[in-house]
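Data first, discussion second: the structure below is written as structure tokens.
One protein chain is absent from this view; the other protein chains keep their places.
Chains: A, B and C, in written order; residue numbering restarts at 1 for each.
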Amino acid sequence: MPHKTIKASIIGITGYTGLEQLRLLLAHPTVEIVHLTSRQHESTRIGEVYPHLAHLDLNITNTNHNAVAKDSDVVFLALPHKTAQDVVADLHGKVKVIDLSADYRLDDAATYERYYQEHKHPELLKEVVYGLPEITGAEAIAGASTVANPGCFALLGQMLLHPFKGLIEAADIFAVTGSSGAGKMPIEGTHHPIRNHNIKSYNINAHRHIPEIIRAGDITETQLNFVPTSGPFTRGIFANAFLRLKGDIEPLDLAEQAYEDAPFVRLQESVALANVVGSNFVDLSFTKGVDGTIIAQGALDNLVKGASGCAIQNMNLMFELDETEGLFNLGTVYP
Amino acid sequence: MPHKTIKASIIGITGYTGLEQLRLLLAHPTVEIVHLTSRQHESTRIGEVYPHLAHLDLNITNTNHNAVAKDSDVVFLALPHKTAQDVVADLHGKVKVIDLSADYRLDDAATYERYYQEHKHPELLKEVVYGLPEITGAEAIAGASTVANPGCFALLGQMLLHPFKGLIEAADIFAVTGSSGAGKMPIEGTHHPIRNHNIKSYNINAHRHIPEIIRAGDITETQLNFVPTSGPFTRGIFANAFLRLKGDIEPLDLAEQAYEDAPFVRLQESVALANVVGSNFVDLSFTKGVDGTIIAQGALDNLVKGASGCAIQNMNLMFELDETEGLFNLGTVYP
Amino acid sequence: MPHKTIKASIIGITGYTGLEQLRLLLAHPTVEIVHLTSRQHESTRIGEVYPHLAHLDLNITNTNHNAVAKDSDVVFLALPHKTAQDVVADLHGKVKVIDLSADYRLDDAATYERYYQEHKHPELLKEVVYGLPEITGAEAIAGASTVANPGCFALLGQMLLHPFKGLIEAADIFAVTGSSGAGKMPIEGTHHPIRNHNIKSYNINAHRHIPEIIRAGDITETQLNFVPTSGPFTRGIFANAFLRLKGDIEPLDLAEQAYEDAPFVRLQESVALANVVGSNFVDLSFTKGVDGTIIAQGALDNLVKGASGCAIQNMNLMFELDETEGLFNLGTVYP
Partner (left out) sequence: MPHKTIKASIIGITGYTGLEQLRLLLAHPTVEIVHLTSRQHESTRIGEVYPHLAHLDLNITNTNHNAVAKDSDVVFLALPHKTAQDVVADLHGKVKVIDLSADYRLDDAATYERYYQEHKHPELLKEVVYGLPEITGAEAIAGASTVANPGCFALLGQMLLHPFKGLIEAADIFAVTGSSGAGKMPIEGTHHPIRNHNIKSYNINAHRHIPEIIRAGDITETQLNFVPTSGPFTRGIFANAFLRLKGDIEPLDLAEQAYEDAPFVRLQESVALANVVGSNFVDLSFTKGVDGTIIAQGALDNLVKGASGCAIQNMNLMFELDETEGLFNLGTVYP
């Protein structure tokens, strides 16, 4: 193989995003794992913390992030929001960084502060590249030192709006997510006895992914209703959007144009969540509703295309590999 | 108790609606079961067909519907659409009938024919009373000889629109149902290996419940996008509607007015499917979205409030019992 | 109705057992709810804590248990183990008490101490009647002032062994429970993303229900392997036992004899968990395996027959009502 091996590390391995990052990196043909770190574990074999990884000869350590960077070609940050702020600031420029937190996803500090908290490194917001390959474009990502990986709801929401950028008058999105999106800490909302047969919306029109979504449609917050919802399944997000556009357009034509070169976008007649679970594909459908409305639907695996798979796509582009390397044949777990 | 016992029979006991009707009739304090019929079984103890009913000293027979009517005060028809047409025509006026099929839900034969098939008894469509107590009103149902019980999606859709009747410019409804709504025959869409982690829409803007829904909003088919969807759970429907109304209204005020006297409607701050499973309650929430839109959500158990529970409500009204008799204390199965 | 109304209260309403007790008491024809208490809530409408109960005009208070007892004919204690010890000691003899905790289920303080902790009221252990109607017998329960309600695994385990009491050489029981058995506090084991597709045993041969189980078989701890297991569903326990007996017996004959008068026991050809969910029935099957072994299977709803439903059975017996009152027509939630 012509590609040299990429030395990759994960900072914050113990959460679901970190674990999924590891799954995907192990399946990647030109990656070698260097460090897996967590502040909670002092050099522990990973199988002792996560028995599903008992076959791996890998340790979790609490190696300092600068030492990690020194040994690595790329560092995946799977840290909580806010914690990531300083680590990115410290590593930016020293090593390629893919930040899976929300800390550098927004362009301006004011919006970040409104949805999250104060930003300690606002000057970096313009330097970090937002890594949604199908919208950002391969070139911008290839040239980035640090990439901010999109939010899971945000990525799907943007894919639904992007073909109609500049044409949208109003967008109403209902999106339902599996429980893995809530992370590994047990909370009331992920308590199995109820979650197992519950559907419930939360943070309606107040979710932190809204400022990411509206950029793709070139709309303002007053043009979007966004209804995030939790559903009784583990993996995936399914979204339904009702769109009102300027002019009479053929939605499928615009979608085909927008995603012509996107290997992970599949325009389907009908979207089904089970078709994407475990894979990096995002399935989309666009049909005309009554009175000029567009009904757009989409599905993805929140941990793959909605997080760690998209991060691999970004890595591939940053290292000038084929965008699909290690991802395309990562099949849907179907059934 | 002052009420005389009501002699009740179920024609078409073996489907999920018939079984749920039996569960609710057995829990009703003033009902006595007379006949349970099915054309597939010739006098079989019910526990042999359905072991979960092995404790009951009841037989399934294929008694003719006229003989059933003669012995009964009320007959519940849990027959497939089309089959019910003739049975209702034959029984109407002879006994109180509650028809759980779709055959007499619509007012005019032309619409029925467009969504279903030809109607053989169009003259009866105006005589049969549509039995959605919260909208039809108790009086009309009390005076009915035959009642057409609403469809499950249709009932919830109507509850979301009813408070705004005459004020609606556009309604976009996304509604997700559990697998029990598909009935007892195994099909591809209810095959567990996939359904267990799937979400998929079907019959978008073509579902047969649309003509029921639009009546409650006093709108036409061109003002409604209706997206029926199947989800990975057994019981219940959860719906989210984006409504565009004439004028600036306070949705909760109108909803409180509309449902002031409705014992089974609960206006909640936030709707959760798990709060209604097993019960006859329909939970609703109404909030303002961006730019004047209304976000309305609702949940019910498709087999109870969406079918056999509503049928009990209708029976109570037809026999001048309290509307809540045998239903109010039928608790949510939570967890 | 000839029966006077029974005034019932629940101490510890906010857990799953307390909630289920309330569901069943509300469905009971001769019960009136007096107090619902919890130390966490100071006179709160129950719907504010549990929106699925928003229709009820009932408050949760932190009324002292003695005041509760004074107003009640029967008090259901749904308190954590250990906490219940003193409350039972305080109330015993003043009011009829049904204790759903484990604190008075065992006969002797030494065994209790070995499996739980020190017992502060060992003298009461012999006075409190173990309330498993099918084994204890109606008479003993009818005469009791305080009844200890069995554990959920324990009840099912005993039902499997009871017909063979005195004949058992070895019993190997594998039993899998739904997540509601773990209570309402979110923990790692009930975290939906994993629990949704997990099966895992725990406390093998060390579970606290073992001393209850062995009594029914008249065996010692060295004759029982008991493998409690958690499964990916909300309600119910399914158990499979391999039994080795003295002599060549016809297991079904003995089971029929043992449960001849037991209205909630159904001997089935094949046991299916879905047949009992939501109901107070316990389904059992007994067949011969190879080389003289017996394969016994059983299923029940852990919150009904395994907890609050059995408590209603006990109440019925204590108040000389029919044992099935308010329970028999509480149907299986099927599907």
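One rule holds for everything that comes next: a contact is a pair of C-beta atoms (placed from the backbone, for glycine too) under 8 Å apart; a residue touches a chain by one contact, two chains touch by 3 or more.
Because the structure is a prediction, the values reported are computed rather than measured.
Interchain touches from the omitted chain, evaluated on the whole complex, reach A, B, C.
Of C:28, C:55, C:119 or C:235, it is C:235 that touches the chain left out of the display.
The chain not shown here is touched by just one of C:33, C:89, C:227 or C:267, and that residue is C:227.
For the options A:69, A:160, A:276 or A:321, the residue in contact with the chain missing from this view is A:276.
When the whole complex is considered, the residue among C:57, C:123, C:291 or C:320 that touches the unshown chain is C:291. Hidden from this view is one chain, which touches chain A at 1, 16, 19, 22-23, 26-27, 29, 50-55, 179-180, 184, 234-235, 263-264, 266, 268-270, 272, 274-276, 278-279, 281, 283, 303, 328-335.
Annotation for chain C: contacts to the undisplayed chain at residues 170, 172, 174, 176, 193-194, 196-202, 204-205, 221-225, 227, 229, 231-236, 238, 240, 242, 270-274, 277, 287, 289-291, 293, 295, 297, 299, 334-335. Although one chain is not displayed, chain B still touches it through residues 16, 178-180, 182, 184, 186-188, 190-193, 195-197, 233-234.
Going forward, only the chains that are shown with their structure count from here on.
Shared contact partners of chain A and chain B are C. Comparing the centres of all chains, each the average of its CA atoms, the largest separation from chain B belongs to A.
Taking the mean of the C-alpha atoms as each chain's centre, chain B and chain C sit 35 Å apart.
With centres defined as mean CA coordinates, chain C is found 46 Å away from chain A. Of all residues in chain B, those that touch two or more other chains are 234-235, 270, 272, 274, 334-335.
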